[in-house]
Structure formats: structure tokens, C-alpha cells
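Left out: one protein chain. Kept in place: all the others.
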Amino acid sequence: MSRDEVADDKGFEQFEKFLEAWSRRDFLKRAGAAGAYMAFLGGAVEFLDACAGGSPTTTTTAKKGGHVVEGNFSDIRTLNSMLSSDTASNQVIGLMFDGLLNYKANGDLIPALAADLPKQSADGLTYTFKLRPNLKFSDGQPITSDDVKFTYQLAYDPQYAEVSSPRRGDLSKYIASIDTPDPQTVVIKTTQVFAPFLASHGLYGILPKHVLGSLSAKAINTADFNTAPSVTSGAFKFVSWEKGQQVTMARNDNYWAGAPYLDQWIYKVLPDSVAVTNQLKTGEIDIGPVDPGQFDALKTTSTVAMREFGVPTFTFYAYQLDPSKPAGPLFQDKAVRQALLYALDRQSIVTAVFFGHGKVANSVEPPTSWAYKDKPQVLVNFNKAKAESLLDGAGWTKGADGIRAKNGTKLKFTMITNAGNKQRESMLTVMQQAWHDIGVDATPNLIQFPQLVSQIVSIRTFDLFLVGFNWSADPDVSPLYHSRNAVPGGFNGADFKNDQADTLLDQALNTLDRTKRKQLYGQFQDLMSDLQPSPVILFNNGIYGVNTRVQGTDFGPFNQFAQRPWNHGVWVTDGK
Amino acid sequence: MIGPSRVAELDMPGAAIEGASTRPAQSYWNESWERLRANRIGMAAGILILIFALIAILAPVFSAVLTHFQPQTIDLSQTFSPPGGKHLLGTDELGRDTLTRLIWGARVTLGVALLTVAVSLTVGTAVGMMAGYYGGWLDDVLMRLVDTVLAIPAIFLFILMSILFRPTPVSLALIIASVGWGQVARLVRGEVLSVKQRDFILATRSIGARHLRLMLRHLLPNVLPVLIVAASLGVGQIILIEAALDFLGLGIQPPTPSWGNQLTNAESYFFHSIWLVNFPGLLIFVTVLASNVFGNAIRDAFDPRLK
Partner (left out) sequence: MLAKYVARRFLASLVVVLGVTLITLVLMDRTRGTYVPGIDLNPALRPEDIARLRADLGLDRPFYIWYITWIWGVVHGDFGRSMIDGSTVMSHILDRLPNTLELTGTAILIGIIIAIPVGVIGALRHGSKADHTLTVVSVAGFAVPQFWMGLILILIFSVTLEQHGLPWLPSSGAYSAVNGGDFIDRVEHLILPATVLSFFYMSTWSRFIRSSMLEVLSQDYIRTARAKGMSERRVVYLHGLRNALIPLVTLIGLELPGLVSGGLVVEVVFGWPGIGKLAFERALQYDYTTVMGVTFFATMLVIAGNLLADLLYGVLDPRIRYS
């Protein structure tokens, strides 16, 4: 199936390229997708091409051939989409396996292996997918609804209970059944209305039943396929994985959106952020994530173009809210929680620690989400005086040593975060100083990441922790804030329990009406801005360095890791 | 990292001292001191280390009088200032004064090194002395223990222990010493074995001197030269180990400054603030160099044959 046969795709592609050129012009950034599309239809392509002066040239004829080397910090662990749980593995899997759906840059769902977005039943429980015609795996075998069903079965079907899938909990809870009335149709019935279902579970890479179907559940855990997938469903197929070094992938000629231009895509493992910078400069890698501190060092390199965009990643800290824990009583009072936040100059943290590559957060939803409310009910800005007065009002008076105390208890606690993350280390130091200035004694303590996760999820003897988090495209934030996740094993480490919050979150999950959901999340954000159980410090920016010879990349808030529908469209100007 | 100590083993200074111990001890030590004093470079190295140690001990004074900054005071408006002016050696990513942090860092780095050496030497000498002196099954058991400790690649052991025990300066010193004592024990045992057969030892035993007295008054002085050399070389080695652990993220944790973690921290700012990397790096280099030079000088002083 060549590109030209699918007219829709060609139009979509052109529009995508148009958007890329469009968004480079800052003054047009705010026009939004709708305006862009109108302009596109109105023949603005020629207009923009004519205005090409001053911006990087986009030659419209893509060259076939060549390779791209993408660098990152972690090696992959598995190449099985239903067994993977880490970003690195997911990223490489995303290059080799497509799912039913994918994300657009802004998080909207677009069809991938499915021909269109699924039809939803009136009660919201049934999703009917129609696959594209003539889908093929990399070995030429057709991709059918059986493969889709098989893939999901690995995580929800009791027959495959021994498959160690991290997705089992969610999928077995929400999937009632999957039917395949014909090779092109997949009908998924959910057990209850679950708004994030498509966004969270519609993107898993589809696995080949004809390769894995004959294996027992236990055998699938250790199958060779997981480290050397012989058959793929995505833009690239697997060539080799040299452990600790790189994964090499080659063009999949049977890809539904057309064979990629590139001969090879290589995912290379790098030691640290300095290596990324060095190798972007020397050209050893073509694409790599750039540390905010190295941005300026790379900006001046003529062969590297920088891509920066807001991402649904944020850094926040959480108070211990369980009164039975040592520091719990300190933070029960809302005034204390708010005061500590008022005392933080978060903008200077963004400027100094992240070199300006981030945005102070006013809400627990990322700015990239459609549910984001920019001005919640309580806007906490840097206000040291207010912080002090709040604490005074709450009964915490400064002692002779300058530290506040109430009823003999000092306002003194320990803050933990993971060692090895420079920005988080710096943030704790800044917080320590800022709180010292208002009479609070906070001590930083750096621990290893697995210990931090253990603390947050199960042990929970911390006083205060600082960590970063990555949201998916759906604005549901229950994992962090719903009381049912406050049990050991859940991510509500702060032990935040609030009936109103629970109700809002549950209601928003139970309806598919986006307007209604947006309103509910708005109320939720207002509530959180007042209660501040886990203040968000900032929303990070995603920064990538891309060699100027690489064309066709389209990084966006939801298109940076595994979900990249644009992978196959990448080409290199020198064809090497 | 195993290098110098094992080289010392092979050099067998004990053998060289063998002839010396029949002379009255007094003059041997005096002679060695004279030889050391004549080695100008060696003396200079030793004095340098002494100066650094003094600065480290007096860190609060220097902070108050010389730089007028505290090591933990941040100033986000002054980040990455180049050397000169108010901040003699510039500031780091949070606006903290580099010179102050280097002075306080000396405290941590040198403190860890000295504590490690002290513990290693004490435990190692005790074990080596007992193993060498008593011999027999005690020797076997103790040496098997030493073998076990030395069989695990040290760096692996450090990594595992640093993950488990929160790396404060004291715990880090103990972690590094937990391997170091083994090498010292082997060294001391070798010395004791070669000295044990000496006539005066046998004579002393025959007149009923107690074991402990024998060990302390007669064996220990003969072992001392080897220990002093090991100590001096050890300081440099341990500074490097601590720096390596800091680089791996397992050593002294920020915001507590140590030369190693300042060096590591500054690496990603190399492109625009090179002084943040070079100052701690130079200090480590100079101190380790001095420790090596001084250690070699002491060894040469105790055994002129090897010069």
C-alpha cells in the first residue's frame, strides 16, 4: 500500500507539515489548530512558503534512505508492549508496534491501526473499532482483530493470568469482554463507564498472535520475542539489541501509513546529560533530550535545532497527611500547608533551577490538558508576609532559636527526594532556605529512587517528599488524589482523603461528556487550590535537540515518548 | 586502587628494616627523620597536606573572617558569578560562594579520609598482629575473613553499602574502611611474621613477658613504619574513592559540600562555568598528589635502599 493510495493520509500529512511550519512562527502560535486548518484550506500553504525567509527551510521533497540515531539515558528492558512499564522500553516499542489509536501533539486521539475513532454505544460501555483494510505485520501476515484481542487478553483474560503484565489490574477491572465478529472488527465491552479508557488503554502495541499465540502464559514471560521481536506492527522492524548500547531498527515496508523514508532508526544509550550535549554537537546522535542547564550550550550549535514544548510532567511536593505518622500533625492545618507554599518563590525556582524552561503551576492539571483551569479559586503567589501571618494566625510562634513552635512542638521536618536528580536536589535546598526565612526548620535528605518510591507507595514514614510525575492525555488524576489510592501500594502517598474530591473525581470518570468533565475538573482544581495537600511547584518543558539534517519530527506535549504518529515521516537531508 | 599497598607488600620494607631493628630503635627513627627532612619536595608535600588540614579544621573561622559567607547560604540572584569581586572564586548554581564551600568541603573530604585511615589502621593492625603473632587456627580464621572481605571487588561493596546506609561522612568512612582494614591486616601480618623469629622476641618470651606487652612494645614499633607509609598513601587513595563514589551518586549528598560532589555537580555546567569544575578538581589533584609524594618520601626515608 503506497502513500498515494490513501488520499486521507496525504491530506493529513500535508496538514501536519503545514502545522509544523505554522508553529515556527511565534506570532501565529496562538491561532490554534482550528484557525490553522481554516488557513490551510484557504490555500495558506503557498502563502507560508512564500514567507519562508528567516525560518528554517522545509524542502517538500523528502529523501529516501539514511538513518537517525536517537539518544537517551536508560537501556530498554523488554520489547513486549504488554509487559513493559518503563519509558525507555515504551519509547522503542512505540517505534515498532502500533496500537489501535495514537495521540496527536495535544493529546487528542487519532486512529492508528483502527481506521477511525471507535463508535461508542449510547450507554458508553461498548467501543467498536474497525481496522484499516489490508493491514500487514512486518512479515507480510495480515493484522486482524484476532491479534488485537490476543494482545489485550494477555492482560485481562484469566487464561493468561500468569503473564506478568503491569496492566492487569486496570484491564481486568475495566474490560468485560472483547469480541471479534469479523477480521476487521473489534468490539470491546467495558464493565463500567470509564472516561479515560481509550486514552489510557487504546494505544498498546498490537502483538502478533501467529507468533505468540502458541505459547503458554508462563512461556510468554520469558519468550525470545520479548528481547528480539521477529514480527512488528509499527513503522520499523527489529534488527538487533546490543544490551547496554543500542537497539537497531530497520524500515518496515509493510507499514500501514507507508514505508518510512529512513533505512534505520537507532536508539542509543548514553551515560548522562553531558554526553547528550556532547554527542549532539559532534553529530554522534541526531536526537536527544536536553537538560535545561545545557540548553544554552546547545543553542549556539549551528547543526542542532532546539524543540521546546510544555509537557504533562510536573514536579510537586506532598505533605504527610496521615495524623498517625510523626509529621502528620504538623500539616493537618490548611493554614500551614498554604503558608509554606506562599513562602516559596516558585518563579525564581523556575528561573534559577530550570533556567526558565518551565512554568509555575497554579493547578494540579497540566497546562497542556483540555481540563486545565488557569486561574483557580485560590491563587497562591509568592508572598512571604502572608506566609508569616498565616503561621502566626495558626498559632505557630517563633521561638528564641527563630524556629516556630506550637504547644511545644517545633515546625521541623525532613524532606526527601531522589539522589542523582540535580534539579530536585537544588529545589530542596531552595525550599530549605525559603522556609528557614519564615521560621521553619526543613532538612533535605537524598535517597535512592527505589527507596523514594517505596516510601511514597508503601512505607510512608516520610515527612515531606518531592517528586516528578507524568500524566497521560486524560485529565483523570485519581491515582494521586483519590482516597482509595491512599492504601499501601497506591500512589496517594500523602494520604489525602477528601470526600468532595473523591466525588468530583468519580463523577468525572463516569461520564464521557467532555464539557461536563471539564466543569467537574474545574471544581476539583478550585478545591485543590484551597486545600493544597500536594502543592505543584512547576510544569516542566520538554526540550529536544534535533540535528538540522533531520526533518519531519513533530515533537509535542503528547508526542514525545512512545506516542509518535510521525515516526515514519522522518527523513534526513543528506540521505546518510 | 589496590595498587600502592600491594606494591608496598612486594617491596617488603619489612625485609629492609630487618637489618635495622638490631640497631637501637632511637637512632633509626632519627636517621629516617633526617632523610625525610632532606627530601625537600617530600617535606613540601607533607606541609601542604598539613595546611589543608588546618584550613579544614578552622573552616568556621575562615568562613567568618575571610569570605564572610556560609557554605549553605543560597542567593538565586547571584548564580554562576565568575571569580572575582565579592566572591573570590565565584558562585555555583544556587549562588553559594565557591571558596567557602571548598573550605568546608575540605573538612568533609579530609575528615572522611583521616577517619577511614584511622579505623583501617586500628582494626587492620589488631587483626594482623593477632593473626601473625598467634598463628595456627586463629591465623587461618582471621586470614580467611580478610580474604573474604578482599575478594569482593571493593567498588561493588561500596556501591551496595552506600545504597543501604545513608552516606554521611562518618558512615562513608566506615564503609571505605570496611575494605581497607583487610589490606592493612595482610601487611601487618607479613611484618609480624618476618619479625617474629627474631632472637630478641624469643628471648623476651622466654622471660615470661605477656603477649599483649610483647605485641605493643616490641612488635608494634617495627610495624609502625609500614603503617605510616600506608596511612600517607591511603589518604590520597581514599580521597579518590570518595570522589568516585560522589560521581556515582553514592557519596556525600548535597547540599553538604565535599570536593568530590562539588566536582561532580559542576560537570554539567562545564560549558559556561568552567571554574566550578576546575577548582575542586585541582584541589583533589593537588592533595592526592601531595599524599602520594609524601608517602613515597616517607617510604624512601625509612628505607634508603629503594631510593
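Which chain is which? They are A and B, in the order written, and residues in each are numbered from 1.
In the analysis below, a residue touches a chain if its C-beta (ideal position, glycine included) is under 8 Å from a C-beta of that chain, and two chains touch if they have at least 3 such contacts.
Note that the structure is a prediction, hence the values are computed from the model and not measured.
Chemist: If I consider the whole complex, including the chain that's not displayed, which of A:106, A:185, A:448 or A:511 touches that chain?
Modeler: Looking across A:106, A:185, A:448 or A:511, the contact with the absent chain belongs to A:448.
Chemist: Taking the entire complex into account, which one of A:62, A:193 or A:275 touches the absent chain?
Modeler: Of the candidates A:62, A:193 or A:275, A:275 is in touch with the missing chain.
Chemist: When the complex is taken as a whole, what residues of chain A touch the one chain not shown?
Modeler: 67, 69, 75-78, 83, 85-87, 164, 166-170, 200, 221-222, 226-227, 242-246, 248, 264, 266, 268-271, 274-275, 278-279, 281-285, 448-451, 453-454, 456-459, 467-472, 479-480, 485, 487-491
Chemist: Contact with the hidden chain only, please: which chain B residues?
Modeler: Those residues of chain B that touch the unshown chain are 1-4, 6-7, 10-11, 41, 144-145, 147-148, 150-157, 159-161, 163-164, 236, 240, 243-244, 247-249, 260, 263-264, 267, 270, 277, 281, 284-286, 288-289, 292-293, 296, 305-307.
One rule holds for everything that comes next: only the chains that are shown with their structure count from here on.
Chemist: Give, as an integer number of Å, the spacing between the C-alpha centres of chain B and chain A.
Modeler: Going by mean C-alpha positions, chain A sits 47 Å from chain B.
Chemist: Going by the contact rule set out above, which residues of chain A touch chain B in the complex?
Modeler: Residue positions touching the partner: 272-274, 277, 291, 293-294, 296-297, 345, 348, 351-353, 419-420, 422, 425-426, 428-430, 432-433, 444-448.
Chemist: Mind pulling up the chain B residues that touch chain A in the complex?
Modeler: Listed in rising order, the residues are 72-74, 76, 79, 93-95, 163, 166, 249-250, 253-255, 265, 267-272.
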